[in-house]
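Apart from one protein chain that is not included, each protein chain of the complex appears where it belongs.
Order of writing sets the labels: A and B. Residues in every chain begin at 1.
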Amino acid sequence: MPELTVGELAALCGAELEGDADRVVTGPATLSAAGPRDISFLSHPRYVRQLERTAAGAVLVAREVARPREDLVLLRCEDPGSAFSSIVSAFAAPLPGPEPGVHPSAVVDSTVELGEGAAVGALAVVGPGSRIGARAVIHAGALVGAGVVIGEETEIHAGVVLYAKVSVGSRCIVHSGTVIGGDGYGFEPGTAGWVKVPQCGTVVVEDDVEIGSGCTIDRGRFGPTRLGRGTKLDNQVHLGHNVEIGERNLIVAQVAVAGSARTGEGVVIGGQTGVAGHVEIGSGARVAGQSGVYGDLEGGRDYQGSPAQPQKDELRRKAGSRKVPALLARVRELEKRLSDLEERLSR
Amino acid sequence: MPELTVGELAALCGAELEGDADRVVTGPATLSAAGPRDISFLSHPRYVRQLERTAAGAVLVAREVARPREDLVLLRCEDPGSAFSSIVSAFAAPLPGPEPGVHPSAVVDSTVELGEGAAVGALAVVGPGSRIGARAVIHAGALVGAGVVIGEETEIHAGVVLYAKVSVGSRCIVHSGTVIGGDGYGFEPGTAGWVKVPQCGTVVVEDDVEIGSGCTIDRGRFGPTRLGRGTKLDNQVHLGHNVEIGERNLIVAQVAVAGSARTGEGVVIGGQTGVAGHVEIGSGARVAGQSGVYGDLEGGRDYQGSPAQPQKDELRRKAGSRKVPALLARVRELEKRLSDLEERLSR
Partner (left out) sequence: MPELTVGELAALCGAELEGDADRVVTGPATLSAAGPRDISFLSHPRYVRQLERTAAGAVLVAREVARPREDLVLLRCEDPGSAFSSIVSAFAAPLPGPEPGVHPSAVVDSTVELGEGAAVGALAVVGPGSRIGARAVIHAGALVGAGVVIGEETEIHAGVVLYAKVSVGSRCIVHSGTVIGGDGYGFEPGTAGWVKVPQCGTVVVEDDVEIGSGCTIDRGRFGPTRLGRGTKLDNQVHLGHNVEIGERNLIVAQVAVAGSARTGEGVVIGGQTGVAGHVEIGSGARVAGQSGVYGDLEGGRDYQGSPAQPQKDELRRKAGSRKVPALLARVRELEKRLSDLEERLSR
């Protein structure tokens, strides 16, 4: 890792320096793990006590944070979390990947169009008629089917599987273990059991999409399953056939979206939530984790619960369910008092 | 894509034609996306308004649907969804896969028995003593261990992992990212920590089973984990060791079934549901998504909730929990009125 002075780092992220500008640091660390040659940051109030005790050589903090000790070097800025990203990048060398060109062990069909500076790693496979954009990187062992289109500067990580005819845009990142273009889940009752409904569509991933590890995105029954530009998927997300995810969505780990469901722009879906088939979620809606979306949701609001309801209603419902034992006692008491009264009056 | 007339398509799926039989269409599309050279279908009443506005060249509808416009060409039949499948297939060329024979880059042990017309794709591995049935297809990069048996016409997609000694029947489809035969999750407390319980069984997948992408099916502790004939798994399903899934089950995405649980025939389990170890689910039971099955379930009924209960009871419980805030207000009112009465009578 390189050595940088605190003064250089303050300049790098536009922070105001409080303390020795010449102190040298060699890398980023958390407040609790940092030593005198590490730089750290305080982004969340829950870690204020760690700030007091930290051994870090310097700490990025928000403008209003009090300096707990004279010897602590502080870099003050608007958003320490965001500023810290540029500092982390200054220290980190990018992870090594395959060199431009095709690794001799890869199996790339002679009909593949390979853009300038594109790289195909060891033991990767690229099927007939596929087009790989300029400076795209196909890591070791990735399996790219026939007729696949991959845009410029897109990174397909080790072991990813793209079925035939899938299309991935430019500047996308697809992490390992992810499968794009498997058959959608469609079966009809037949005389001898379930009959497969042909899955003849494809998957279109638009530009600037990132897909985490271990996701599965099924091809459409016909027509595409689609991920809108700038959307980011966490790990182990499942998208059924003909799902249409809008632009700039955030979909957190282990979410499952059933067939033909649609989301607008800027939708956020928390981890482990399920979305039923054919529902629509409006732009800007935010669905909390572990929810179940069984009907259309209007945009611009926060939802929670299963079935998902406006957050306020769900919090009220949950609070209510905790009050039942006490309510039961009150009703029992009422019944007793009322019986006493009735008996007295009947005498 | 081929060009077909509406008359040809009506004949293909046994539909009654209303409109111009000579109109040419070139492919299937949804009602909202279709243009004049596309054929579409209406299967769900929620899309009736899309039927009114569609630009589709022709639309498959149920017999009783009203014709909204004179210029709309309709194909009337019993089940438009099912009929549409044969139309989709008429347009779709099957996705390309490996040619019969062994790709020169594949590593297939000399002891492997390869059936007539079977195909092993680029960079696939097949271990010693395995048997691949006639016309089976092992796609690129699939990893088949030693002593594995694969039936006729079964398709093992790119990157699938079959551990040693796993058996997959005939006419099965296993999608990418799926792992069959990993160790079951078994540990016993020991003096220095958890001690591994040996997992010495295997997995038996019977005929006509389809397994989605990213599933994990563990080998039995001893004896097999079993998937019954004609069962269909969606993506990211987890089956623990010695699970026995009956015939013709439908198990939707992200379901987890813990060790030694068993299901009868024709069981349906909705997405994201969990099934505890050792429970039995009777034939024909249908468990809603996001449920938790913690005890045996009698066959032939619908269940929901966590713990899963007969659907009616769970819906009642859920409705009840939403009524608590109102109930609280009524109890408060009762207490006040009763206190007033008591006070009046004590004077």
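Assume a contact is a pair of C-beta atoms (placed from the backbone, for glycine too) under 8 Å apart; a residue touches a chain by one contact, two chains touch by 3 or more.
Worth saying up front: this structure is predicted, and the values here are computed from it rather than measured.
Enquirer: Sort through A:157, A:241 or A:286 and give me the one touching the missing partner chain.
Expert: A:157
Enquirer: Out of B:46, B:69 or B:323, which touches the unshown chain?
Expert: The one listed residue touching the chain not shown is B:323.
Enquirer: Touch as defined at the start, partner being the missing chain; which of A:4, A:134, A:195 or A:253 qualifies?
Expert: Touches the omitted chain: A:253.
Enquirer: On chain A, what residues meet the omitted chain?
Expert: So the residues of chain A touching the missing chain come out as 27-30, 33, 44, 46, 81-82, 85, 88-89, 91-92, 95-96, 103, 105, 121-123, 139-141, 157-159, 173, 175-177, 208, 210, 212-214, 229-230, 232, 234-236, 247-248, 250, 252-254, 271-272, 289-290, 321-322, 324-325, 327-328, 331, 334-335, 338, 341-342, 345.
Enquirer: Which chain B residues touch the hidden chain?
Expert: Listed in rising order, the touching residues are 107, 123, 125, 127-128, 141, 143, 145-147, 159, 161, 163-165, 177-179, 182-183, 185, 187-188, 192-194, 196-198, 200, 214-216, 218, 221-223, 236, 238, 240, 242, 254, 256, 258, 272, 274, 276, 278, 292, 306, 316-317, 320-321, 323-324, 327, 330-331, 334, 337-338, 341, 344-345.
We take it that only the chains that are shown with their structure count from here on.
Enquirer: Taking the mean of the CA coordinates per chain, how far is chain A from chain B in Å?
Expert: Comparing mean C-alpha positions, chain B is 24 Å from chain A.
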